[in-house]
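Just one protein chain is left out here, and the rest sit where they should.
Letters A, B and C mark the chains in the order given here, with residues in each chain numbered from 1 onward.
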């Protein structure tokens, strides 16, 4: 497991056409710098003509990060036609939370953040309701109230985007935020907005999934965390889980049971995102 | 748990408008006959104006079953506007299995039947392929080969229905039978045809669910056992379950993992059906 | 599901030697008072010479509860040699929480209480550390700091008992309280102290279960909620659950993953206790 605050630890994510020599090339590059590979996972869509993905955790003294990255580009990435990112563990991600009035996902994230499980900074929470202000102020997290209606929707979204930019937010979590984001907003943060949907997608996309699950008479209800795209509830799935229900459960019971699944699923998805374990490929995710 | 072969054990299923006095009326009726109530479960859709459902396992010497049922109708069922059925444990249900060429569901059912877990008679297996004939003949179960193509479909379905009627089949299991039954066939056996669909419905209804699950990138795959209605994959759900998958799994892997879920889900659904634990209400099931 | 604040709803728990006529007797008694049976579950250890248990939710106008209970005793309970309790939904249980310094179980319970999931009053929290005082005071729950060491242990336990009595506590939850209670304390609250143990008992009873699970190399870790008896970690189990782990997980990872299981398991156990769904029989529980 990643120790997030150690400046000598970095996480490298790569994607390139599969061919012999990738692991050798990458590992030799870092070995020559005296690095130790702490963990490595790889995936190939097809050894012949497919794409190769790898996540590598490296322990390494890096006197000059720009220099390191420049060398890596020249010696490894360019020859292998590689896309890559490197994340240093001392650079904590900055996570914004957007929420409406349900508190369970927000409370779960704040508790995990406070307990050290989620190694992020939370520079702000944005809500279209005032209800959860105290939960944030108690923890000294700035709370921004941006109510949304048909008339001010565009303006408020602009205000939201300004806030995210001012606070240099890396990614945003929709912790049961009940407004649909515009394509403009989504386009600014590709694979950097995580939503929790309260069904096991693709079943019960859209509004009122618990009511629809109740009406259909399913024996399992679920929740899905996914990256937001412009197709509602169609983005790449990061994590899902389910719980067993029966004829005894009313819609209210499903809502209550579902809260527990939502909290777990969203937390796991965010943890994977923070630890740089997620690579999006097409409309699917690789979770290392 | 029901001891299926004991002639003194019966299982009563009832449905009537909810109102005070139902449990008292039913239990007093049987108490006066010297019966012991072994188990009872009840469900009400709404105590005010709703429907009341109950399953009761009774131990009782019944010298004359027709007389018992006549009395129950007059003294209890008619006054309470009740629909009801009584099943005696010494009347084993007769289960037909229809299968194409995948063997896993058939083999699972035969193994559970042979081990005594499924307390049914299996008078015949019907298949549109010859591949699984030996599996049946080894266990002395008559195997009927009824190949289906565009031209003979109606005739073969008629032949199928005749076989089911000749063998006095109580219910039919589609253990990965890859033909769609006609409305006529389905109409003859309401809530008496159980299908296993290889997805967590309502997600991935229709053809190729594992391929579609793979393409969508879900993190859970599932299976659903349901009663067959004329809406494809829309009938009342009896049982569902899921298994966790990842980006590492190919479509073939999903098919392989899915087999284990299908076997479990179908077995549990059939067990519930055999033990008279399933009541269909609208398009949903109550599983006692 | 029980609507906890409705004064016309009561929950009856009974235990008596199994014999014909119990359900008839109980249901007839309530029918004659105009009651509606909202839900009923029963269990028999053996129809012949066994014990019969039943939980019944009843809707009933009760002008005089003492009178009702007197009649029930005379007309039903005495003839059937029945032990029984009746709980009225407008009588909220009073739950004390004892906790040391881990916050996750306490936070979970307070959140569920605040959200209305746990229909109890929480008159006080008792801790041998000061760390979680603010979490309680924020919600206006009195927090009592009673530090324990080898010398003051008996005196502090006396003080604890006095507090529980003064506050008329119905049951106490040990939400990761790291002191062993004396037989005297336990004896005062039989089946009314719920502990969460951080393993799937009977595996890894006693101290350091996560370390022991790590050392043994199990592939599942778990948590167990049970009633406290004088045999450490040997009391009747109310609820258990597990999560999958692998060689990748350090002891710290197990502790972190285990927190999620502990929170869920303890919450479900308390919910069952509050809703009067638990009957203890010998050293086992019946969970209706």
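In this text, contacts are C-beta pairs under 8 Å (C-beta built on N, C-alpha and C of every residue); 3 or more make two chains touch, one makes a residue touch a chain.
Every value quoted in this text rests on a predicted model; they were computed, and no experiment measured them.
Of the options B:19, B:104 or B:129, the residue whose C-beta touches the omitted chain is B:104. In the complete assembly, the contact with the undisplayed chain comes from C:283, out of C:74, C:154 or C:283. Listed residues B:117, B:166 or B:231: the one in touch with the omitted chain is B:117. Residue in contact with the omitted chain (choice from C:86, C:188 or C:203): C:203.
Remark: the residues of subunit B touching the chain excluded from display are 1, 103-104, 107, 111, 115, 117, 138, 248-250, 252-253, 256, 260, 264.
Subunit C meets the missing chain through residues 43, 200-204, 216-220, 222, 236-242, 246-248, 283-287. Across the interface with the omitted chain, subunit A contributes residues 18-25, 27-28, 30-31, 34-42, 44, 47, 59.
The criterion applied here is as follows: only the chains that are shown with their structure count from here on.
The centroid of the Cα atoms in subunit A and the matching centroid in subunit B are 42 Å apart. Taken residue by residue, subunit B touches two or more other chains at no position, since every residue touches fewer.
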